[in-house]
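Let me begin by presenting the structure, written as structure tokens, before commenting on it.
As you look at this complex, bear in mind that one protein chain is not there, while each of the others sits in place.
First chain written, first letter: the chains are A and B, and each begins at residue 1.
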Amino acid sequence: MAETIPNSVGVSRGGFQKSFLAQAWLVLLLAVSFGSALAFVQNSLSDVIAANKLNETLTQVPELVWGADTPQYTADTSHPIQITPGTVSIKKVQKTAYYPVFRVSRGDIISGWVVKARGQGYADNIEVLIGADPHVETITGLFILEQKETPGLGNKITFPTWREQFAGKNTDTPFVVVKEKSTTKNSIDAVTGATISSRSVAGIVNQTVKDVKGRLTPQTVLSGEGP
Amino acid sequence: MSKLPTASERFIQGILPENPVYRQLLGLCPTLAVTNGLKPALTMAMAVGMVLLCANVIISLIRGLLKPHLRIVAFTLTIATFVTIVDRALSAYMYPMSKTLGPYIPLIIVNCIIICRCEVCASRQGPLAAAGDALGQSLGFGLALASIAMVRELLGTGMLLGIPILPDVWPPWVIMVLPPGAFLTFGLLLAGVNWIRAWRSNQPQRGN
Partner (left out) sequence: MAYLFDIFLIALGAALINNFVFYYFVGICPFIGVSRQVDMAVGMGSAVTFVMIIAVFISWTITSLVLVQGAPVSSWVAGFFMAKEQAAKIDLTILSYIVYIFSISSSVQFVEMYMRKFYPPLYKSFGVFLPLITTNCAILFACLTVMSKIVGVENPAEAWDLGRALALGIFGGVGFTIAIVIMAGIREELDLCDIPAPFKGAAITLIVGGILSMAFMGFVGVDSGIRTALM
């Protein structure tokens, strides 16, 4: 370092009480003015930041339910799209599984569900958005929100060409990841060189389907909604 | 005490001769962490620049009132406040980039560059010199980050700023965007800078 920073312990012990205000008035003044500046920043920006966080998910939701047909539904102003957020909690033996869900409806008719799920990937947690039909009998879309997999290998799970393997598949049997070309009903081709990442995503989808199927139906009322 | 450098001298010094990364070896944590892409590197340099400028100017405005043993507290308070403001501003207006940079924006608080400049320049000179110093050091920091980021992103993904530059046939050196690539790239570039400096000082005097 160009210069060393000396030890900041040096407040004289004698007469500490007497001269505290004289010594520290500047720091206290700075603290008060900076505190007000921060309160101002908090007031003006906290809503923008919260909206950013929510929009990150919301912008993906229509496409997860309708796929390639999305433009015709978003353009149809006679039946406006409503996205209602909610949560699903399932008590299990050791912990409670917690899923933020979004109900997508047009007019008042439900079009599908989007569930946010997370699980362990190869390197770290993977967070996904799973689109499903109103009875969670078919997967309509998959989107990877967060992943820290190996660049060039594991992070190919974010590519649409890999994710669209899930779309249109039935949820009655669990998804299985295979290395060669898939032949059986619910098999998914692994990303070359990233079998563990691919299996993790399939595992997350399987676990989510197992947890929410039966709880998410066209009649489900999300918490916070009226009767 | 010798005459202190003027604002423009501070500015010029900060870019190359007293470059914070290559010469002073300060602020190495973000240098290695965010340089796996050119865009995060430039965003980080801009964030550090804003914090450095604000902190330098404020500290130099109150430099006469600082008690010696409480000045570190004052520096820390000022820097932490501006970093919080910059962090919130980034989350509000550049949300995806804020997520990419993650915890490295708040780590600007302990970035040695800013505390060092406050100590060396801002607490001793007027606002104009402090501002010149801040701008020069940030420009130097940005140049250093950009140099490393360009190498890492180009060799690691074949792209710069997301635009493919290298032809498809060229296989990306994925190690470059991973942690080892950061260490190796910076180490080699640092050796290169040292070599150039040694070569220039060995050149016959040309009135430098």
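As a convention for this text, a contact is a pair of C-beta atoms (placed from the backbone, for glycine too) under 8 Å apart; a residue touches a chain by one contact, two chains touch by 3 or more.
Fair warning: this is a prediction, and the values are worked out from it, not measured in the lab.
Q: One chain isn't shown here. Among B:57, B:94 or B:178, which residue touches it?
A: Looking across B:57, B:94 or B:178, the contact with the absent chain belongs to B:178.
Q: One chain is left out of this view; which of B:110, B:128 or B:143 touches it in the full complex?
A: B:110
Q: Across the whole complex, list the residues on chain B that are touched by the chain not included here.
A: 25-26, 28-29, 32-33, 72-73, 76-77, 80-81, 83-84, 87-88, 103, 106-107, 109-112, 115, 175, 178-184, 186-188, 190-192, 194-195, 198
Q: Please identify, in ascending order, the residues of chain A that touch the omitted chain?
A: Missing-chain contacts on chain A: residues 4-9, 34-35, 38-39, 41-42, 46, 94-96, 98, 100, 116, 120-124, 150, 196, 200.
The rule we apply is simple: only the chains that are shown with their structure count from here on.
Q: With chain centres defined as C-alpha means, what is the inter-centre distance between chain A and chain B in Å?
A: Here chain A and chain B have centroids separated by 32 Å.
Q: In their shared complex, at which residues does chain B touch chain A?
A: 18, 24-26, 62, 65-74, 77-78, 81, 84-85, 88-89, 91-93, 95, 112, 115-116, 119-120, 156-157, 172, 174, 177-178
Q: Considering the complex alone, what residue numbers of chain A touch chain B?
A: Contacts found on chain A: 1-3, 5, 8-11, 23-24, 26-27, 30-31, 34, 37-38, 41-42, 45, 48-49, 52-53, 56, 150-153.
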